[in-house]
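Sharing a structure here in structure tokens format.
Every protein chain of the complex appears in place save one, which is left out.
Per-chain residue numbering starts at 1, and chain names A, B and C are given in the order in which the chains are listed.
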Amino acid sequence: MTPLEYAGYTMSAGDLIPLLPLLAVTASSIWVMMAIGVKRNYPFILGSTVGGLLIAGLLAMNLLPGPAPDSMPLLTMDPYAQFFTVLICALAIGVSLVGHNYWAEFDDQREEFLLLLLLATLGAVVLAGANHFASLLLGLETLSMSLYGMLAYPVQSERAPNGHALESAVKYLILSAVSTAMILFGVALVYAETGSLSFAGLEGLPAGPGIGISVVALLLISAGVAFKLSLFPFHIWTPDVYQGAPAPATAYLATIGKIAVFIVLLRVVVETRTLGIAPVAVVFSLLALLSIVAGNLLALLQDNLKRILAYSSIAHMGYLLIAIIAAFYAEGPISVEAVSFYLFAYVIMTLGAFGVVSLLSSDAQERDSISDYQGMFWRRPWLAAAFTGMLLSLAGIPLTAGFIGKFYLVLAGVESGLWLLLAALVVGSGIGLYYYLRIVYRMLLPEPADAPELREGNAAFSVVLVLFMLLVLFGVYPASLMNLIQAIAL
Amino acid sequence: MGAIPVEHGLILAGILFSLGLIGVLTRRNIVFVLMSLEVMLNACGLAFIVAGSRWEQADGQIMFLLILTLAAAEVAVGLSLIIQMYRRFQTVDINVLSELKG
Amino acid sequence: MILTWLIALLFVGGLLAWFSERIDPAWPRWVALAVLTLELLMMLSLLGAAPEDGWLAAYNHAWLPRFGIALHFAADGFALLLLLLTAFLGIVAVGSAWSEINYRSGFFYFNLLWTLAGVVGVFTALDLFLFFFFWEVMLIPMYFIIAIWGHENKFYAAKKFFIFTQVSGLIMLVSIVVLAWFHYLQFGFFSFAYQDLLNVGMNRSMEMWVMLGFFIGFATKLPSVPFHNWLPDAHSQAPSAGSIILAGVLLKTGAYGLVRFAVPLFPTAAAEFAPVAMTLAAVSILYCAKVAFAQADFKRLIAYTSVSHMGFVTLGVYAWNELALQGAVMTMLAHGLSSAALFMLAGALQHRIHTRNMLEMGGFWGRVPRMSAVALFFSIAALGMPGLGNFVGEFLALLGAFQANQVLTIVSAFGLIFASVYSLWVIQKVFHGKYSDKAFDGSHLLDLDNREMVYYAAMMAGLVWMGVYPQSFLDLSAPALQSLLEGQAGNVVIGALRP
Partner (left out) sequence: MLDLIWLLPTFPLLGFLILALTEGKLARGPAGWIGAGSVGLSFAVAALVAVSFLQSGIESHTVPIWTWMSVAGFDPGVNLYLDGLSLVMILVITGVGFLIHVYSTGYMADDPDFSRFFCYMNLFVFAMLLLVLGDNLLLLYLGWEGVGLCSYLLIGFWYDDPYNGYAARKAFVVTRVGDTAMAIGLFLLFAQLGTLNIQEMLHAAEAEWPIGSTLPAITALLLLGGAVGKSAQLPLQTWLPDAMAGPTPISALIHAATMVTAGVYLIARTHTLFELAPDIQLLVAWVGLITLLMAGFTAMTQNDIKRILAYSTVSQIGYMFLGLGVGAWSGAIFHLMTHAFFKALLFLGAGAVILSLHHEQDIFRMGAKRKQLPVGFLCFLIGGLALTAFPYTSGYFSKDEILIAALEVEGQGLWLWLGGVIGAFFTGIYTFRLFFVVFFGESRGHHDAIEVKGLNIAVPLFILMALSLFGGWIPVPLDAVFSHGAEHEEHHISAFMHGVMIALPLIGIGISYLFYGSGTFSVEKLMSLPASRALHRFWDSGWGMDRLYDLLFVNPFLYLARVNAKDIVDAFYDMLAAISRAGHLLIVRTQTGYLRWYALSMAAGLVALIAVGVLL
């Protein structure tokens, strides 16, 4: 037999082992698709989805402690990738459980949502291991394509109150395609310069005088990535898409959709020192600075919860970018750890926050105005407490993982002497407090007399509670997570 | 007759990319917007093929194939959304999709 | 070990208080009272402890080994004094809330105890990360106290309080991290331990910046002009228990931070910065005394006087000699009692007549002689009457400061005049003059009952004790302050090091 070979690498059967989680997700996608074809049995489909993701996550967790296997031409399933595979699978499970509540009374077929979710997860897992622009493209587009479907999911429903989901999907589709084109064109330019499509090839970009094409190429890629991460000025789609999409889809987009891209970005920055081409580092700093300021300002007087979270995510991506820039400047592993920890904390609190929104919402009624939350502290104390915890974590207050994350970011920034960005972090956090506290305060007010009935949901509630506990656990005793992150750092 | 320099191919791709982008910006009919997107993606494909030919590798063409697939999928999803949009708003004017703002 | 119990007890007690509300709404206050009494007893038991390396009690356990962060608690005499103040005023706050807080009382006492847990943590943490952790922990429950049980403008006040302290806290966090980073550069390993960070050397400008970060953090909490603006709003809007804790205890954490961290960690920068800090102190003293005089809102007035009085603390700290430091400590303690009592009084008045506007009051002496006499006592204490604690503190602070900076001390001393202006103004507006209840319903204007009197009497006794025999307090804090002073002298400044 002819061995599988690419770019001088021969694939062996042993290479399949690190790929097992990926294969598990793929298999469950196919399984679920076929199962839907055979019989629409929602509980069974949900079970299969969760089970498949659980298996994938457990497999990844088992592979995590081992030594880093050899890089394959398209994928590197090192501990870093496995760690994030676990995280992605866990988040996907969370979203599917949260969605279970959201879609409970849906009048259309709800099984495909889980299928799309699995496929998106597949894309995200590919991204976690991507070390090549082809795998980047495949992963990114698998993720995005499935997300289009998720965002537009209730579009045919009779119960849908408006065309928001459609609008959100169309906006995301077109703008995302534009950004993909930017990335691709940039990659093409890189390829033209270096002759390599692997990330490692970026090292071959000419640095020094006459670097016009490399700079343009990298900036095109940066712009595309900035769109996916909703960095200023490519952030503008975020609130509309977040608001219009069904809450579970938003939760997915806001968590997995963001971190998957960040995982790649961090890998590229750390492994290829791409930011060494000076203007790119400056541009990244600018993006971070502007994102922090713009995101926080945009959220300031916003009344729609999903939009607030969208705007705040812009700011948070700006915070994270500080550590990315630091990762370039500093020698040590701290900034990589900082990104990892912050991402971990960020997805917990974001999923938690959207989990609360999803729990209270349904496809017929999004509970995303902050007035809907008035008096929640007295009506649903546990849920309100958890939600408050999420918001405070987003604000970076101690006893929550968000604080430790922020501490990490500051450490990374200090390490590299990024004083201006740190100043932006401080100012941005100050503005951020205002709108987080507005929500908290609403929940503390006495409940209004004509308060609407709030939905219940055990699955989503338990997800939120688990996230809340994780949030506090890693806020108070983050040592174990720190050690893990230190071990997987690139 | 000299060989066409790689730069010329890239510049052509760049022009195509820009045209596509301008199309996305200026068109109100969503079908044309999708078409402009196709132009942008194909410009990328062209750039990959040009670059691949420079290094005499198949990678560029493989990327082009991937892009084709991507574009097809993109259009498929896009068109289905357009149908839904037309059903709801009886128009393909992209400006009707502006309820979400602020 | 006892220190961790102190903190754990407050956390657990807070939860208990919250849940006990389900059994009976009257339970939470009893739980809180019991917890705080127990705290006070535990703290008192430390009085007899034999010092070990200068610490009366200590606990050290790894927390985040990755960064050399430890659960390192320790208390010396100085910290213990503040701990005692905390527990004592905690009990007073419970007493003040006893009949005032009827809405969601379980959650109220939960927040009260958690705030105090944060404060106790701040006073005992010897690891800077841990310190910052508790520094922030106390904010949220305090935010809840103001935002839920506050008065007419509570959200604004709560938000302002939170944003001011949080932003300044973040600046301090950056400074802490920079300090730890320099330690890493110099010694090759991470540590946030106080003792380790004392040895960090930095170049001059960097030391100044980092010191400023600490100073802003502490000066906001203290507060000092120009970071004081959160305080009048927070104090006037908070329920009186909240005001008591804010003025009596929370402000002291800022002063504690200055003494424990801001100066000893950066000896040269602090020395260079001292004239500026002392100028800010003098400005705080005079400016806020003046603004206080112009207030019609009883609690707002007291709030501004707090800023004015805390100016003496800053002055004393940056004079950095034993006299001045002892003065600062005595001022902290005495102001803790006197301002808490005044806030409690203002709260009691508001509870009775539902207004804090002094222009609507007058002539209460005839109606409520007991309350008036109590108010007179604490006003007199606030204006620095010898024989009461505030005088000892302010006099020592000024006496020590005079040796460091004569001009600013003389300017600050004019605060004594201003203090008499506003203190007597309160007495005049509220208790003297002709009684009229046109502006409010006077039917509930009853005199202090015996339960309330117990609290006031205890605080009065405390102030008299501090005034006539301050030695009991001075002796306790002296070794701690002396070692802080020596530490500065023994610290060698290492030359230019950059990351």
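In this section, a contact is a pair of C-beta atoms (placed from the backbone, for glycine too) under 8 Å apart; a residue touches a chain by one contact, two chains touch by 3 or more.
Because the structure is a prediction, the values reported are computed rather than measured.
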Interface partners of the hidden chain - shown chains only, full complex considered: A, B, C
Identified contact with the non-displayed chain, of C:Trp30, C:Trp209, C:Trp425 or C:Phe440: C:Trp425
Contact partner of the left-out chain, one of A:Phe234, A:Tyr319, A:Phe377 or A:Phe468: A:Phe234
Among C:Gly14, C:Gly95, C:Pro141 or C:Pro232, residue touching the chain not depicted: C:Pro232
Interface with the unshown chain - residue positions in chain B: 21, 24-28, 33, 94-95, 97-102
Contact footprint on chain C, counting only the chain that is left out: 160, 225-226, 228-229, 232, 290-291, 293-296, 304, 321-323, 326, 363, 365, 369-370, 373, 380, 385-387, 391-392, 395-396, 398-399, 402-403, 406, 409-410, 413-414, 416-417, 420-421, 424-425, 428, 431-434, 468-471, 474, 478
For chain A, residues in touch with the removed chain: 170-171, 174-175, 178-179, 182, 212, 215-216, 218-220, 222-223, 226-227, 232-234, 236-237, 239-240, 278-280, 282-283, 286, 293-294, 297-298, 300-302, 431, 434
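We adopt the following convention: only the chains that are shown with their structure count from here on.
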Separation of mean Cα positions, chain C and chain A [Å, integer]: 42
Shared interface positions of chain A, touching two or more other chains: none
Of all residues in chain C, the ones touching two or more other chains: none
Residue numbers on chain A that touch chain C, as the complex places them: 378, 392, 395-399, 403, 406-407, 410-411, 413-417, 422, 425-427, 429-430, 433-434, 437, 440-441, 444, 477-479, 482-483, 486
List of chain A residues in touch with chain B within their complex: 133-134, 137-138, 141, 145, 148-149, 152, 155-156, 162-164, 166-171, 173-174, 177-178, 180-181, 184-185, 187-189, 191-192, 195, 197, 239-240, 243-244, 302, 304, 307
Touching residues (chain side chain B, partner chain A) in the complex: 6, 10, 13-14, 17, 20-21, 24, 30, 33-34, 37, 40-41, 43-44, 47-48, 50-52, 54-55, 57, 59-60, 62-63, 66-67, 70, 73-74, 77-78, 81, 84-85, 88-89, 94, 97-102
